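For this depiction, one protein chain was excluded, whereas all remaining protein chains were kept in their positions.
And now, chain A:
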Amino acid sequence: MQQRDKYRLALLAACALALHGFERLIPTPIPWLRFGFANIITLITLILYGFNAALTITLIRVIIGSMLMGTFLGPPFIMSTVGGLFSVAAMWAALQVRVFGPLGLSLTGALFHNLGQLLAVYVVFIQNLRSILILAPVILFVGTLTGVLNGLAVIFIMEHLKKMSDNVQNT
């Protein structure tokens, strides 16, 4: 990996961390609802730099993020780690199929993030299929909506980056 790419990854990780912390300040009607804005950065990294870079950024975000929030190795940490890994793996797999654009990738990421978290809750904390079955549809539905939001953000950013690089090439 080139030195310049390392700097870029560090910058992207910092962006992901900032979004990860910032979204906790946004009030939501349901306390556990999160927008998952950090996935915007993960997805852009995945598209521009590939699987290893996206995995690195996700791990940096969940580890340092949980240390900043004081939840390192606690339940929220386990949930975001499992969710993050599931989402990166799923988005990478969806990228290989080559039929999805940023919106589809974002939706895949959101879906598997939530599935991973539900699985983690079931395996690690609560073996109560009933309550998970009641909560799962709502979580996955809200996840689809936030997935659209993040997908649109990725589309905007990618278009902007394309315009910027076009400008550089033309001058």
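One rule holds in what follows: a residue touches a chain if its C-beta (ideal position, glycine included) is under 8 Å from a C-beta of that chain, and two chains touch if they have at least 3 such contacts; residues count from 1.
By definition in this document, contacts and distances are computed from a predicted model.
Chosen from "Multidrug MFS transporter", "NusG domain-containing protein", "YhbD family protein" or "Competence protein ComFC", the protein name that UniProt gives for the omitted chain reads "NusG domain-containing protein". Contact with the omitted chain, checked across A:11, A:138 or A:164, is made by A:138. Interface with the hidden chain, as seen from chain A, comprises residues 29-32, 70, 74-76, 99-104, 107-108, 111, 121, 125-128, 130-131, 133-138, 140-141, 143-144, 147-148, 151-152, 155-156, 159.
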